[in-house]
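All protein chains but one are shown in place.
Naming follows writing order (A and B), and every chain is counted from residue 1.
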Amino acid sequence: MSLLAIEGLSVSFRRYRSPVRQVGVKCVSDISLDVYPGEVLALFGASGAGKSLLAHAVMGLLPQNAIVGGVMRFEGRLLDRKEQARMAGSRIALIPQSVSHLDPLATVGQQLRWAARRARRPMASAGDMQRTLARFDLEPGVSRAFPHMLSGGMARRIMLAMTTVCQADLIIADEPSNGLDAENTAIVFRWLKSFAEAGKSVIVISHDLAATLQIADRVIILRDGYVAAHEHADAFDGDGKRLLAPYARSVWKALPQNGFAEVEA
Amino acid sequence: MTMAIEKPAVAAPWINNAGMVVIGAWIAALLLAAIVLAAWLTGPDGLTSNFSARLQPPSWLHPFGTDMLGRDMLVRTVKGLALSFQVGIVAAGISVVIATCLAVVAASGYRLADAIVSFLVDMTMGLPHLVLLILISFALGGGTGAVIVAVAITHWPRLTRILRAEILQLQNAEYVTVSRNFGNSRWFIARHHFLPHLVPQMIVGFVLLFPHAILHEAGLTFLGFGIEPSKPAIGILLSESMRSLTAGNWWLGLFPGLMLLVAVLCFDFVGNGLRTLTDPRGSQQ
Partner (left out) sequence: MKLAASSVGFSFNGQSPVLEGVDIEIDGGEIVGLTGKSGRGKSTLGKILARHLFPTAGKVLIDGAPYGGQGFNPVQLVHQTAVFAANPRWKVGRIVSEACTPDEGMCRTLGIRGEWLDHYPHELSGGELQRVALLRSLTPKTRFLIADEVTSMLDPIAQREVWRALIRICAERNIGILAISHDLALLEKVASRTVWL
């Protein structure tokens, strides 16, 4: 059974076109997907394709003017507002895009403790804190630092630590390679893979196809809010002949590694 | 199967935040126009005493009743509001000008200028409002002009702070650096990049200052430090009505007070609404 099942999800926004008129702007249409335990599902697409919106819809983080349609189920149970409030931060965790999502006025250690408390698994001792940090190659002293003092790589690792602290079953990573160089990206992706290997479900949202393919099992490509392709990760290989959707093939060939090539229609 | 669809809870598409503010703005504008027009049209005739019609409660002939000299209260109230509006507009306008100039000086980059302006802001905000107003009005000998000056020079601090912060933020904006790198002059940048951000703040500042100024004018006049008693300011009307309170002439105080309240609330509502609307990101409400 899938851990998370999404059927026909659509997200629109009420926006003001002029001082008085409101229109509905459709951003995500008719998305259906399943995520199973122990796998990494990659959500790939250009910026504006709706990937982050999907993550926010699952977590219940959409702004007030959002209109959501469709059904979401977590472990078979309907994921409505009440269920989202229970699950978010404890069973479903989101690793946000940037360090600016951390509280700038609290130290890293405090925020880790809060995350643990929110998930109803409070840290018993300083030893817990040290162990959590050490798992991500972070010195114990980091717990006294403020978010703005952290480098991009360290900040990303702190956010990964916050995820492990709440021991979620579904982890959604929103653009985990943003602002990181190749080395740090590889480290972060390895950690995400280790979550899946431990039996969790991981959804990786990224526009960096090459890095994501290193760890993904399946890939869903979004385009302008629609699902344009649904592929197995190992089909992204060589010439891309095994890819089912033409769009997926175009995207694969367009990578600089594959020669910036164009696919004949 | 149950669908977890959430429909937006809106009755009609135009009854939304922005719509309410536009409606409010129209009402305010009409009110302003009606009052000024009425005051101008009735002329001094409406204020002639008519001793045979003294202290009459509201009736068809005199919807707001008459006062102790037989003058129609509706006419007096309308004229009073018109006068208050004039005072309010001028005072609020001068305040906005003072605030803008001081904000520009403070954000000019000279530490001393900033320190001086900030000190003035803190000092003016720290002194008790009403006391300052009375002192200044008294020192200038009372009258309409004194009230305008008193209100104008005590109400600029809040707007100055807002504008100063806005200018400082703008100076560091990346698009300003880009514009400079395009070879655009300081005047171009001030006019095309800074002004579009500042003007909405100035307008909002003005619309919010305006009811404030009217209230202060009414208060000062009520206390006797403001406009001359011969002119029908709202403050005068209210202070006169106080004397007749125990005699049971309720209409003398109710109608002027109510009209003042309606006018102030109207502009306050519009001002607050404008403040939310002037942010272009406010389209996502």
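Definition applied: a residue touches a chain if its C-beta (ideal position, glycine included) is under 8 Å from a C-beta of that chain, and two chains touch if they have at least 3 such contacts.
Computed from a predicted structure; not experimentally measured.
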{"item": "Where the missing chain makes contact, among the chains that are shown", "value": "A, B"}
{"item": "Contact residue for the chain not shown (choose from A:Leu78, A:Ala106, A:Ala145 or A:Ala210)", "value": "A:Ala210"}
{"item": "Those residues of chain B which, in the complete complex, touch the missing chain", "value": "173-175, 177-179, 181-184, 193, 196-197, 280-281, 283"}
{"item": "Residues of chain A (touch criterion as defined above) contacting the omitted chain", "value": "44-49, 151-153, 179-185, 207-210, 250-252, 254-257, 259-260, 262"}
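FYI, only the chains that are shown with their structure count from here on.
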{"item": "Intercentroid distance (Cα basis), chain B paired with chain A, Å", "value": "50"}
